[in-house]
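What follows is a structure written as structure tokens; I'll ask about it next.
Excluded from the complex is one protein chain; the other protein chains are retained at their positions.
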Amino acid sequence: MPVDVARMTKVFERPKSLTEARYTYCPGCHHGIITRIIGQTIDELGIAERTVGIAPVGCSVFAYLWYRCDAVQVAHGRASAVATGLKRAKPELIVFSYQGDGDFASIGTAESLHAANRGENITVIFVNNQIYGMTGGEMAPTTLVHQKTTTTPDGRDPATCGYPIRFSEIIATLDAPVYVTRQALYDTRRIQDCTRAVKKAFQNQVDGKGYSLVEILSTCPTNWRMSPTKANEHVANVVTQVFPLGDLVDRG
Amino acid sequence: MAERQLLRGNEVIAEAAIRAGCQCYFAYPITPQAELLEHMARNMPRLGRTFIQAESEVAAINMVYGAASAGVRTMTSSSSPGISLKMEGISYIAGSNLPAVIVNVVRGGPGLGNIAPSQCDYFQATKGGGHGDYHMIVLAPSTVPEAAVLTTLAFDLADLYRTPVMILADGLLGQMLEPVELPDPIDPASLPRKPWATTGAVGRDPNIILSFDLGPENLKRMNETLQTKYREIRAREIRYEETDVADADLVIAAYGSTARIAKSAVRMARAEGLKVGLFRPITVWPFPYDALRAVADHVSTVLTVEMSAGQMWEDVRLAVAERAATPFYGEMGGVVPTPRNILDEVRKHAR
Partner (left out) sequence: MPRGTIVIDAERCKGCGLCIAACPQKVLAFSGTLNASGYDVARMENPEACVGCTFCALTCPDIAITVYREKKSA
């Protein structure tokens, strides 16, 4: 029996601060969930008209297309420095950077660390999927030990490649950051937790509290060579063993 | 009228930037431009403006990128090795049509080189330096008072054309003390509006700042827009100075500090009865090709003098186009030519 939706209440729809553009991401990729969470947060805080998003280089290079707010596309790794310049120039803006693991924790190591150390009043969304998706599945700074990538075809060997960097833990050693947390999206409970964390990270900026970082363990089903559901299980069972979930700093 | 003060070139550029309404300044320490950074550190915060000693030159230029996106006047400064690090960001700033001012107080290179005055970054400044088909407007002051004037101009041109503008100084100019009348502070209300800036999408569609398009046809159009802008700049913004050129048989082509030393050599040569003049590009990009060609039509020799192995020399030869002889005299490694050195070169070629 068909249901008449006109007589029902809409309880979930596309956030208003997102555009209608279709994502360029692969099937099952978590980037889309994170984008939706950010859009929902911008809606709930009513900040679309003063938000500037920073799009990185990587699979999320097109991030400027997803939001109905101003955006700046920047060089690989430099998002936290550009965010610093924007926020200092116009402190009334809400500035968030969206950065992958290569962007944030490899090529942008200095910019990421020092923006955090200055306690810039910005919100950083750090998407950790342990691989370079856009360029074809190469090793990331966060690639797990023995994980096969196109540049570690026999698996990441710590003897020559080192170990996965827990960058949020490094940032958590600093005095300035207000909020540093690691979240995941492998089931609806984690999605709800992550949504709360992202909202808190934006709310901190609105309240002028300072630097907030939300690391989000994400999947890359295409380059992991797993189905989206298997990729979720891999995050739950394997990745979280190396990158434990939870708040690392909460001075809010 | 503004007061006359004895000031160092680096401080004058800094103070002129403040008076031009520079709202955000980001830089990393390096000799021989440290006084510029330190002047900003002392003065920007007390004016309620932004000073950040960045973690690197790369970070500093990207902070400039952010502040320029937000629509404020912004500047960074460095010296040669640091400018190399900024090249990535400068390419993005040019490609994204953002206004920004970059100061290079050039020192000896390549590599770590030394901290003595040099003009060995001319190619990097005028021919690209970073990746892609872009240019900066490059202003080359010859004296400390001119550094003040050109700093003001740099901000105006950056806003007018939405382009990076470089002030190409050198260690000599940066360290030199000269009496200077600083410009009056501009009225912030007089600054141009920037409706393209990312200041929050209130009552308008979102503004997007980027240098990126995967589609070749679209990126070609973006490049054509840049090239159209460069044609306009070439048509309108070329600046140069001619000294004793009208009756000259030999003209020295020199810019920046070297031009100032060459001016002394011209006086000495004239005292000896040699018909010598000076052609000094003030914009080294765009280079005053047509003006120099016109000079070349009535002289026998255009002698290029630079503190480099012969970088501007290439532009001089393009301009002269074999209408006159084009010998070169250069010093490298931080060696500064004296007026006497230049006079000796003049004597070799003058009739």
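Letters A and B mark the chains as written, and numbering starts fresh at 1 in each.
Operating definition for what follows: contacts are C-beta pairs under 8 Å (C-beta built on N, C-alpha and C of every residue); 3 or more make two chains touch, one makes a residue touch a chain.
Quick caveat, the model's predicted, so the values are computed rather than measured.
Colleague: Mind giving the shown chains that are in contact with the missing chain?
Modeller: If we consider the entire complex, the absent chain touches A.
Colleague: Since one chain has been left out of the picture, which residues of subunit A touch it in the full complex?
Modeller: Touching the chain left out of view, subunit A contributes residues 1, 3, 5, 7-14, 18, 22-23, 25-33, 36, 185, 187-188, 191-192, 221, 227-229, 232.
Throughout what follows, only the chains that are shown with their structure count from here on.
Colleague: Calculate how many whole Å lie between the centre of subunit A and the centre of subunit B, each centre taken as the average of the chain's C-alpha atoms.
Modeller: Each chain's C-alpha centroid was found; their separation is 40 Å.
Colleague: Can you list the residues on subunit B that touch subunit A in the complex?
Modeller: 23-24, 26, 50, 52, 54-56, 58-60, 62-72, 74, 88-89, 92, 96, 198-202, 206-212
Colleague: Taking the complex as given, what residues does subunit A use to touch subunit B?
Modeller: 48-52, 55, 61, 64, 67-75, 78, 81-90, 92-93, 110-111, 113-114, 118
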